[in-house]
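With one protein chain held back, the other chains of the complex are shown just where they sit.
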Amino acid sequence: MSHDSASNKEEHITEHIDDYAGHDHITIHPNAWSKYRLMMREYVAEFLGVCILIIFGTGVDCQVVLSSVTGVASSQKGSYLSINIGWAVGTAMGVWVSGGISGGHINPAVTIALATYRGFPWKKVPGYIAAQVLGGLVGAALVYANYYHAISIFEGGDDVRTLATAGLFSTYALDYMTAVSAFFSEFLATAVLVVVVLAIGDRKNCPPPAGLAPLVLFVLILGIGACLGMETGYAINPARDLGPRILTAMVGYGSQVFTFRKSLTPHRLWCPVISPILGAQAGAIFYDAFIYLGDESPFNKPCVSSFCSLI
Amino acid sequence: MSHDSASNKEEHITEHIDDYAGHDHITIHPNAWSKYRLMMREYVAEFLGVCILIIFGTGVDCQVVLSSVTGVASSQKGSYLSINIGWAVGTAMGVWVSGGISGGHINPAVTIALATYRGFPWKKVPGYIAAQVLGGLVGAALVYANYYHAISIFEGGDDVRTLATAGLFSTYALDYMTAVSAFFSEFLATAVLVVVVLAIGDRKNCPPPAGLAPLVLFVLILGIGACLGMETGYAINPARDLGPRILTAMVGYGSQVFTFRKSLTPHRLWCPVISPILGAQAGAIFYDAFIYLGDESPFNKPCVSSFCSLI
Amino acid sequence: MSHDSASNKEEHITEHIDDYAGHDHITIHPNAWSKYRLMMREYVAEFLGVCILIIFGTGVDCQVVLSSVTGVASSQKGSYLSINIGWAVGTAMGVWVSGGISGGHINPAVTIALATYRGFPWKKVPGYIAAQVLGGLVGAALVYANYYHAISIFEGGDDVRTLATAGLFSTYALDYMTAVSAFFSEFLATAVLVVVVLAIGDRKNCPPPAGLAPLVLFVLILGIGACLGMETGYAINPARDLGPRILTAMVGYGSQVFTFRKSLTPHRLWCPVISPILGAQAGAIFYDAFIYLGDESPFNKPCVSSFCSLI
Partner (left out) sequence: MSHDSASNKEEHITEHIDDYAGHDHITIHPNAWSKYRLMMREYVAEFLGVCILIIFGTGVDCQVVLSSVTGVASSQKGSYLSINIGWAVGTAMGVWVSGGISGGHINPAVTIALATYRGFPWKKVPGYIAAQVLGGLVGAALVYANYYHAISIFEGGDDVRTLATAGLFSTYALDYMTAVSAFFSEFLATAVLVVVVLAIGDRKNCPPPAGLAPLVLFVLILGIGACLGMETGYAINPARDLGPRILTAMVGYGSQVFTFRKSLTPHRLWCPVISPILGAQAGAIFYDAFIYLGDESPFNKPCVSSFCSLI
C-alpha cells in the first residue's frame, strides 16, 4: 500500500523508459502485446491483488467453518485464529504481488484516502475500484468452485444455498449489533488500518525496509481480525465485501445477500462500504493533521489555498 | 522504542530544517497550523502509539473473553494465544506509528529508563507520560464503545458493570498472588523487556534493520504474554494499565477498580505501575553495567563524575 | 526460490572465481574434494532443501496426528494450525539452506516453470527434479525412523502399517473429492504459489530484501495450508508427495500407497504431480502476460519469434 505510484500515466511510462535505459535486460515494447500490457498493468495488479486477498480470505472462512461438520472433514481444520491468519496472509500476498506495480492499495477505501491526501490521481480511482471489486468477485468464484462439494455437504445439497454459507464470502454483522454499532466497528478498524498504512509509507516516521510493507500489513490484519473482528467480520474494505457478495448473488444465493436485515436498509452499504471509506478518511485526517509533514497532504498546503484559510 | 530522538527541541527543529532543505517536497510551516503541529508532534505520537496499543490490546481481551458467552457469539472468537498476539500486534503498531516521531516509547517505564540511561531529556518526561496515559484512556474508551453491547450481554444488562469486565481493560492479579509475587512477576517481565529494547537499540550489538524494531517488539511481547503473562496480566507498562483503569472508573465501574484487594492497599500501584518502572531500571542497569559501551550511559561517564567514583 | 542462478555451469564457475578473487578468505579447489563438491553443489542444495522441507512437514504431521492417541502422548501436541506452521517452517528453512546455491526451488513445478519462463537451463531440470524427489524420500525416512515407535503404537503394532499413517507422509484427497475437484484444488493453490514466487523475484515489483524471500514463503505456505489445504493436503509440489510416497512403499506400507482409489486411476498422478506442474504454468503465464517486463519471459520476446507472432 505504498503511495509512491506515478501520479500520471505519462510520467509512469517515462519512468519505465528510464529504467529500461539503465538495464539492458528489458526492452520497450518488444512485441505487440507489450503495449496493451503497459496500459492495463496497474489495473491488472489491483485486480490480482484483491483476487489473491479473497482467495486466501474466503478460502480460510470456507475451510474452517465447513470442516466443523464431520461430513466435510474428520476434525476441524483450523480455528478462529486460523481465520485471522488467513486474511492476514491474503492481505500480505495481495500487496506483495501488486505493490511495485500499482502501489498495492487493494482496497477502495485506501485508494480514495490516497487520492484525497497523498496526490494519487483521481482519474485512476474509478478504474482502480472497478478492478478491485472485480478481483474480489473472481477470487470468490475460484474459492466457491474449490469448496463446491464441501459447501453442498454443509448445506445439505447442491441446490441449497443459505446465508449460513453466504457468510463465508461476504460479511454479516452479529444479530445484536445496531446499525450505529456496526458502523462504528468498521469505522474504527479502518481508521486504525489507514493510520498504520500512512505511517509505514511516511519516510519521516519509521517505515520498514523496501519490500517489507506487506509483512507489516500481515501483522496489522492479523491484529485487526483478532482484536476488532467478531462484531462485523472486519470488512474494512468495500471490494473485499462487495465482490464476493455479488458472486454469491450470481451463483445461487439470490437476492437474500442484499436484503439481509431489510429492516435496517442502509446497513449493508453503511457497514462494509461507506463506513470503511469514512473511517479511512478519519484515520488520514488524524495522521495528517498531527503527524505528517509531506506537502502532498492538504494539511500542508500553503495558506493561500482555501483549505488552509479555514484554520 | 528507539532512543535516538533529539535531545532537545531546538536541535530537533534544526534537524527538521536541514531535512527540509535537502528535500524539496517538504516546506517549513506552510501554514498557520504547521507551527502548532510541530510543537505537539512528539506528544501526539506517544498519545497515538499508546492509543493504538490499547485499541488492539483491550480489543482482543474483549473479543476473546466476551465471545465465550453464547449470547455474544456462536463460538469463541479466539484463544489465550489470540490475546498474546493481540497485545503483540498493538505494541508493534503503536511503535510503527510513532517510532520516527517520538522514538516510540509508548511506555512510561521505558521513557524513564531512557531518560536515566540514554540521555532522553527529563523535561520531556512529564509530557510523554501524560500523553501516554491519555492515549491509554482514549484507546480504552474507543474499545469500550465498540464492545458496549457485547459487554452488556456478558454482564447481563447495560447498567451492570463488575470486575469481570473491568478486567478486560486493566490488569488484576490472580487471587493467590501475594503482593511480593505480583511485584516480582511484573518486575521480571519489564526487566526482560527493557534489556531487549536496549539491545536492539544498541548499534554495537545486533540491531534489526531500520524500521523493523517493531517486528522484534511483536515477537517480544508475544513471548512475554505467552510465557510470563498469566499471573498479573503483564501490564509491564504503567500507561497501559492506568489509562484504561481510569476509563473504567469513568464509564460506570466506579471506584471498585481502584479499591480491588483493599487489604493489599499498595498492590494496585506497586504491581502495574511501580514494579514496571523499577524493573525497567533493573534491566537497564544490568545491560549498561555489563554490555553497553555508549557514553550516554552513566556507567560510561569518566571517573571524575561522582557516580563513577563509587566503583 | 530466486531465479537468478547461473544459466550455465561455465558462467557459474567463472562467477565463483571472480568472487574468490575479490575475497581472500576463499581459494579455488583447495583440495581434491572441492572439485567434486562444485559439480554436485547445486543438486545437493536442492536435495537438502527438500529433505529439510519434508523433515519439518511430515514431522509435524506425525507429531500432531500420532499424539492424538493417549498411548503416544498424554495430550495432543499441536493442532491443525501447527501443521500449517510446520509446513511453512519447512519451506522457509528449505529455501534458506539452498537459496544462494541452487536458487532454492525445492519443487519440480517451480523448477519447470522457471525453465519455461525465466531461462533456467533445461539441461539442469532432470538433475534438479531427481535431487528433489530423493530429498523427499530421505527426509521422510528420517522422520519415519524418528516416529517409528509412535507410529507402531498408533497403528497397534510394529508390523501394522495402513493408510491411516501413510497419510502422514504423502497426500490423500478427502473421500468426496472428485478427480476434477482434487485437480482444481492443487491447480489453484500452485498457481497462487507461483504468482507470489515470481512477484517476489521480480525486481520491478515489490521484492523483499535479499535473504528474506524465505520469510515471504513462510507466510505464503502458512496461508495456503490454512486456506486451501484441507481437501487434498496441499501437495503443490510433486517432490513433496512422490518422495515420501516411495518411502512409505519401501518401508512396509506396500503398493496400497499407489493403488489408493484405484477406481480413479489417474488421480494419484493428476492430483499431487501433474496438477501442481500445470498450476505453476498457469500462474506463470498470468504473471508474465499481465505484469512481467523482463526479457527472459517468452511473453517479452521480440515479435520475430513464432511465439509472439501469435498475438
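A few remarks follow.
To keep things simple, chains are lettered A, B and C as they appear, and every chain counts its residues starting from 1.
We adopt the following convention: contacts are C-beta pairs under 8 Å (C-beta built on N, C-alpha and C of every residue); 3 or more make two chains touch, one makes a residue touch a chain.
All values reported here derive from a predicted model rather than from experimental measurement.
In the entire assembly, the chain absent from the figure touches the shown chains B, C. From the options B:Met39, B:Val160, B:Leu174 or B:Leu269, the residue with contact to the chain not on display is B:Leu174. Per the touch definition above, the residue from B:Val72, B:Leu220 or B:Cys271 contacting the chain not shown is B:Leu220. When the missing chain is restored to the complex, the residue among B:Val195, B:Met250 or B:Ile274 that touches it is B:Val195.
Seen from subunit B, the chain kept out of the figure touches residues 79-81, 84, 174, 176-178, 181, 184-185, 188, 192, 195-196, 199-200, 202, 204-209, 212, 215-216, 219-220, 222-223, 226-231, 286-287, 289-291, 293-296, 299-303, 308, 311. Subunit C meets the missing chain through residues 2, 16, 19, 25-27, 30-34, 37, 40-41, 44-45, 48, 52, 55-57, 59-60, 63, 67, 71-73, 75-79, 81-82, 85-86, 89-90, 92-93, 95-101, 104, 142, 145-150, 153, 209-215, 218.
The criterion applied here is as follows: only the chains that are shown with their structure count from here on.
Common neighbours of subunit A and subunit C under the contact rule above are absent.
Distance from the subunit A centre to the subunit B centre is 30 Å, each centre being the mean of its Cα atoms. Counting partner chains per residue, subunit A has residues 79, 81, 209, 212, 215 touching two or more of them.
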